[in-house]
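For reference, the structure is listed below as structure tokens.
A protein chain is absent from this complex, but the other protein chains hold their places.
Showing chain A:
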Amino acid sequence: MEEQPPERSEAGAEACGEKRGLSQAAEESIEDRISLLLRLRAQTKQQLLEYKSMVDTNEEKTPEQIVQEKQIEVKIEDLENEIEDVKSNIEMKSLALSRMKLSVALRDNMENMGPENCVLTDDMKHILKLQKLIMKSKEESSELEKKLLDVRKKRLQLKQASRSKLLEIQTEKNKQKEDVDKMENSETIKTMKKKLQTEIKITTVVQHTFQGLILASKTNWAEDPALRETVLQLEKDLTRYEKNPTV
């Protein structure tokens, strides 16, 4: 009699064990099935999205005229860039959204956290400090940039001023040259030149007369050095003064 209850309890225990095993297996299979169903649902959603987008594209009218290959390439690149822009927009928006969600969750959990609270508050204080530092350094950098810009402007102004001054100097020099040229062609110079010519002619005639006088007197002018000097001087050609008036 006493053996039977333990047997029955054993059998009962085994039966319980089996039931537990069965329910576990059933649970697992149910879980598998649920996950499969969820996955299939996600798949069908994605495929539906793809088909919808295809339908939408087919509703748009494609241009019938034959576009050149280069233009097609450019268009394709533009469209690809558009896709990239939209994608980056979505990424930024989802980033902002997740950030907001995080801050809301943080705020809600602040009361509930105990010893971990101080770590969080320390982190947040550190973040605030760093952000203040960032803002300050940004202001400083913008001020420095402004100064740099001012210095550059001044430099440009100085350059322009020096350029204009040099231009003035050049025009002045040109004017002077013109004046000199003009003077050379003026009337006074011409009359002076004529006078010079007549004077030279007179002097040449006088020279020749003196030469004739000395030669006709039949003296030996080579012996007397003073007489020789005079004769040689009379031989000098005066027309070179006409050619080079500065001598």
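Methods note: a residue touches a chain if its C-beta (ideal position, glycine included) is under 8 Å from a C-beta of that chain, and two chains touch if they have at least 3 such contacts; residues count from 1.
Just so it is clear, contacts and distances are computed from a predicted model.
Set against the options "Centromere protein M", "TP53 regulated inhibitor of apoptosis 1", "Serine/threonine-protein kinase 19" or "Ubiquitin carboxyl-terminal hydrolase", the UniProt name belonging to the omitted chain is "Centromere protein M". Considering the full assembly, A:Ile76 is the residue among A:Ile76, A:Leu95, A:Leu149 or A:Leu167 that touches the omitted chain.
Note that of A:Ser29, A:Gln43 or A:Gln170, the residue touching the chain absent from this view is A:Gln43. Checked against the hidden chain, the listed residues A:Lys87, A:Lys173, A:His208 or A:Lys236 yield one contact partner: A:Lys87.
One chain is missing from the display, and on chain A it is touched by residues 36, 39-40, 42-47, 49-51, 53-54, 76-77, 80, 83-84, 87.
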